[in-house]
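With one protein chain held back, the other chains of the complex are shown just where they sit.
Note that the chains are named A and B in the order they appear, and that numbering of residues resets to 1 at the start of each chain.
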Amino acid sequence: MSALYFMSPARCTPETLASPLERGLVGAPESLRDLSPDGKVELRGDLARVGLAEGDELIRLTPRRGFLLTGDPLAAIDRSRANGVLAYDMTGALGGLAFEGETLFRRLTDLDPGALPTAGGFARISAILVRDEGERFRAYFPQELGHYVVEVVLDVLAGLAGGRSHRA
Amino acid sequence: MRLPAQPGELIDRAEPLGFRLGEYRLEGFRGDTIGSALFANGRRVFSRSFKYHRPRGLLCCSGHCPNCMMTVDGVPNVRVCVEPLREGAVVTPQNVLGRLDMDFLSVVDKFGGPFTPVGFYYRTMIRPRFMWPVYEKFLRGVAGLGRLDEHAGHSRRYDVEHRRARVLVIGGGQAGRAAALAAATAGPGVVLVDESVRLADVELPGVEVLAPARALGIWEGKLVPVDSGTVLYRYRAERIIVATGTVEQPLVFPGNDLAGVMLPEAARRLIRDFSLRPGQRAIVLAADERAPEIAETLREAGVAVPRVVDLREGARQLEAHGRRGHVRRVVVDGEETKCDLVVVSGGRQPAYSLLSQAGGRVEYDESLKVFVPRDLPAGIEAVGSVTGEGIVRAEGAAAYEGSGKCFVCICEDVTTKDVKRSIEEGFDSIELSKRYTTVTMGPCQGKLCQLPSIHLYAHELHTYEATIGTTTARPPWAPVELGLLAGRHLEPTRRTSLHFRHEELGARMMWAGPWKRPYAYGEHPEDEVRTVHESLGVIDVSTLGKLLVEGPEAAQLLERLYPNRFADLKAGRIRYGVLTSDGGRIMDDGTVARLADDLYYVTTTSTGADAVTAWFEWWNAVWGYDAEIVNVTGALAALNLAGPRSRDALQRLTEDELSADEFRYLDAKHIEVAGVPCLALRIGFVGELGYELHFPSSAAEYLWDRLLADGARPFGLEPQRILRLEKGHVIVGQDTDSESNLLSAGMPWLPKMDKDDFVGKFALEHFAERDERELLVGFTMEDDVVPAEGAQIVVEGQPAGRVTSARRSEQVGAVIGLGWLPRDRADAGTRFEVRVDRRLVGARVHHGAFFDSAGERMRS
Partner (left out) sequence: MKEIFFPKRMWRSRGELKRRYDVVIVGGGSHGLATAYYLAKEHGAKSVCILEKSYIGSGASGRNTTIVRSNYRTPEGAAFYGESVRLYERLSKELDFNLMFSQRGHLTLAHSDRALVVMQERAEVNKLLGIKSSVVGPREIAALCPELDLSDRPTWPVLGALFHPPGGIIRHDAVVWAFARAADRRGVDIHPYTEVTGFQQSNGRVTVVETNRGRIECGQVVSATAGWSTLVGDLAGVRLPITTHILQAFVTEPLKPFLDVVIVSSQLHVYVSQTDRGEFLIGAEIEPYTTYKGTGTLSFLETSARHSLELFPQLERTKLLRTWTGLCDLSPDYSPILGKTEVDNFHVSTGWGTYGFKAAPIVGVTLAELVATGKTPELIAPFALERFHTDTLVSELAAAAVSH
C-alpha cells in the first residue's frame, strides 16, 4: 500500500464525498458543470514514460511536470510510479468547472484561447485551462478557491446577460 | 433653432428626448449629446472655471477641455459635449455658488484677480500658525469642481475582457481607416478603435470596429486598455498603428476664454453633427491656413462672417470682450468687430501622447512649429497627421497683446501674466514652472495648453522651443472612471472544505491571512477551552500548509533547509521544525513527519504554504538534489481532535490500534476513520492528548459530522490561541517578527550547530557570539488585567520590550503571556512592568509551559 493512500478520495466510500462547488452552483445555468470529482493526478518526472490509459488526458506544464485527467486515479498513479514517474492524487486538491463561451473565457483570463491547455491567471487566481470542442472550456483551480470561482463566473454571466455597456 | 437637415447629421428628429437642467425641463433629440441639446436650447454658459469662477462655454466640443463639465445624474465632472443625451437625464451645473449666469464666487475673478497671482497661497496665511487650519478649511470649501454624492455605493457592474489583435489601429480618421484596410488584406485580426460615435456604423471589410471607445495608453508588451464604458477591453496586439491625428490648438489673447470663442472642430461638430448654428455673427482668427475654409463652413450654415483674419499676416494686438461671459466684440490691431462667435485656430498639434508613452521620442519640429513623435519602438507605427504629415506651420504670436485676462491654460485658469511672473521669480525651466503655475495639470492634461505654454516660455526666455522641451506624457490618454479600471470587485477568498459547516454552527468567521477561519463558535471562547481540557474538542486546521518532499535525496534536502536534524528521523515519526532565512531569522515553523525513507510530509503555518514551497524549490534548484516538492495543501483537510477523551472517541471510529504503546506521542500513522483513509499525527499543539487527522478534503464534511455526532465539540482559533499559550508555544509571525532568531526566541536548543551546513547557520553563529538584546519569554501578570498584544514593557519610562501574546487562563488561574524583554530582565521570576491603559502593572517572567510543564497530558 502506498504511503500516500490517505490523499485519494477514491479510497473513501462515495457517499462520504462532497464538492467544493456544490453550494455555489445551486441554481446555476446548466452550461456550468462541476468537474471537481473527476480524477486528477500530478506527475513529476519523465512525462514520456507515463503510460496512458484510454480516455486519459495528459497536460504538460513543464517538461518534467504534468497534470493527468483520468477516470481512475489509483490505477494511473500505480502505472506512473511503476514507470518511474512520481504521481500524486490531486483529485481533492483541485476544483473543476466546465463553462461555455469565448466571451466568458476572455472575461476571466488573459490566456490565449487558441493556445490551450495551459496554466495561468484566471479570475485573479491560478488555474489550468483546457479547451474542448467549439467554445467549451474547462478550468481546474485550488479547491479552497472553488466557491470564489463560482461567484465570479456567475457574476460575469450576469454582466453578459445584462447586455452591453451604457455607451456602446 | 436647428438648421435644415444636414447630410449625415447624428440627430434623429423623430425621437425627442426630455431632460432637465436644474429646474428647467428641456428637450433634445436622440443622437444629441447633452452639450448639443443644451446649446440647442440656447444655453451658452456651461460651467464656471476652476479658480476665478469665470463663465465658460463650448470650446472644443471634443471632450478635451473642462468647459462643459457638469454633473449628470449625480455623477460629477461629465463632459457633456460628448455625453449622449438620454431620456430623463438630470443635469446640474457645478463649481458655482448660485446660478451659472450669476455665480457669487465670481467675485474672485473681479476682485481676487490681483490678490490671486500665481504662488499666492505659498506666500500667505503663514501667520499666525494656528489660523492655517481655518484658512485651509475655507480653501477646501471653494476648491474642486463637481460635488459627489458622498454616501453612494457601487452602482454599476464593470468588467474587463482580454482580447488579442494582430493589428490594432487607434484612431479612425482617414489615415487610420486606410491603415486598417491595408492590414486587413493580410489576414484577420485587425481592430480599429475610435472615440467617435460616428465610427460606430462604419463598415470596413475585414476590420472589427470598436466605437465609441478610447485607447487609454500603450503599456509594456503592447498592452492597450480600451475604455468602452463599463467594459475595459485589454488588448494585446502584435502590431499597433497609432492614427490619433491632431488636437486643434487655441490662441492666447485677452478674453480668449469667453463663451463663444471656439475651436474650428467645435463649430464644425455643432453644424454637421447636430445641425446647430454655432452663432449668428462670427469672426475667424487663424494662425494657420485654415481661415478661408472655416469661414466657408460657417457661411454655409448661415452664420454671417464679417471678418476673417489670417494671423500669419502679422497682427500683434488682439482682444475679445464680452458681456456676462459671452463674447460681444473682438478688436484686432485696433479694428473692432461685433460678433457672438469667434472661431480660433492656433494650428494643430500631433496627438502623440500614446506614442511617447509607448517609448517614442518627442521632438520639436522647427519647420512645423509643433512637437512630433520620432524613433518609435518596434511594432508600433504612426500614420497620418500624428506624424506631423500634412500639418501646415502656424504662425502667430506666443501671446497677443491687449487688455484683460489672457489664458494660457484654460483648465487651471493660468494666465500669461502668471507664466511670466513665474519666470521672473526663478522658475525658469518648464518642469519647475509647470509645478508652480500648474499649467498643463488640469483635466485636459495639457492637450490644449502644452504647446502654447512652451511657445510662451520660449518667447519669454528668448530661447528655442527645442531647448525648453516638453513635459512627460503620462497615461491615461483621457480621464477614465476608477470603476472601469477596478473591474469586478470580488476578491479571492480561501475557504476550507468545512467553511459552510462553520457558518451553519454559527461560528464568527475571521480573516487569517488569505483564509477565512472560525474565531469561536459561541460568545465564550473559554468554554471551548474547557471542553478541550476536560473532554473532547475538534478544530479545523485544514489551512495548515502541507508539502510532500519525495525522492532519494529528500532527507539531504531537509537536513540542509532546517537548522535541526531530519535525516535521522525514523519513518513513522514526527519532529518539530523551524525554518530560518539566510540571515538567521525565523521564517516559518511546523511539523515534519517521515512517512518512508524517501518521503516526508511537512506542515507549515496557515499563511506560509506558498512561501515555503517556493523557498524549498528555490534551494532545491540551487543544490540540485533529487527530490520533488509538492504542495498538497488543498488536497487534504485536517482536523485536530484534542482532549482527554480523544483516544476513546477516535478508537470508536477506527479498527486500527490507538493504544499509548501502539500509537505514541510524535508517531505518524495511517489509519482509517469511519471509512476515510487518514494520516494521523500524534502531536500536541494545544497541550492535551490529541490526533491531527489529514485526509482527502472531499471527505471533510462527512468526517466532521461523524466526529461531532460522536460528541466532539468544535473549537475555534481564539480558544486554540489560549490553549497553546498555556503551553508557552510560540506562534511564528505573532510572537516573532522579521528580526527574531532561534536564540532570542527561546529555542536555542533547536539548531544543531554541529551540522555541516544549513540555511542561516552562518548568521546563527554570529548571533551566538554577540549577546541578544532581547529575549522572548513567558510571563504571569500580578493583577488580573490582560495587557493588549503590543503593550509596552517599560523600564525607566522608556519602551524596553513588548507583549506579543496575552490571555486570561482559567486553567492556570492567571493572566499569562509571551513577550520580548531586555536580556537582563529575562530570568525566571524577574519582575517587570507593563503599560496597560496608562498605568504600569507588574508581571513576572516565567520560563516554559504554564501548565503541565512535563507534558504528561499530551503524551498520555
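As a working rule, contacts are C-beta pairs under 8 Å (C-beta built on N, C-alpha and C of every residue); 3 or more make two chains touch, one makes a residue touch a chain.
Here the structure is a predicted model, which means the values were calculated and not measured.
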Q: For the chain that's been dropped from view, list the shown partners it touches.
A: B
Q. Among B:187, B:552 or B:799, which residue is in contact with the omitted chain in the full complex?
A. B:799
Q: Touching the absent chain in the whole complex: find that residue among B:3, B:308, B:512 or B:708.
A: B:512
Q) Looking at B:172, B:443, B:590 or B:684, which makes contact with the chain not pictured? A) B:443
Q) Which one touches the absent chain: B:292, B:790 or B:813? A) B:790
**Q.** Option touching the unshown chain, where B:3, B:432, B:505 or B:658 are the choices
**A.** B:432
Q. In the whole complex, what residues of chain B lie against the chain that is missing from view?
A. 50, 75-77, 114-115, 117, 119-127, 129, 132-133, 136, 139-141, 143-156, 160, 217, 219-220, 223, 225, 234, 357, 359, 421, 424-429, 431-432, 435-436, 441, 443, 445, 472, 474-476, 479-483, 485-487, 489-491, 493, 510-512, 583, 733-734, 737-739, 763, 766-767, 770, 773, 788-792, 794, 797-799, 802, 804, 835
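Everything that follows uses one rule, which is that only the chains that are shown with their structure count from here on.
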Q. Roughly how many whole angstrom separate the Cα centroids of chain A and chain B?
A. 30
**Q.** Partner chain B, residues of chain A touching it in the complex
**A.** 1, 3-9, 11-13, 15-20, 23, 36-37, 42, 44, 86, 88-94, 103, 106-107, 109-112, 123-125, 142-148, 151-152, 155-156, 158-159, 162, 164-168
(Q) Help me check something: in the complex, which residues belonging to chain B touch chain A? (A) 84, 157, 159-164, 212-213, 228-231, 234, 236, 488, 490-497, 499-500, 515, 542, 548, 550-551, 595-596, 599, 628, 630, 632-636, 670, 674-679, 694-703
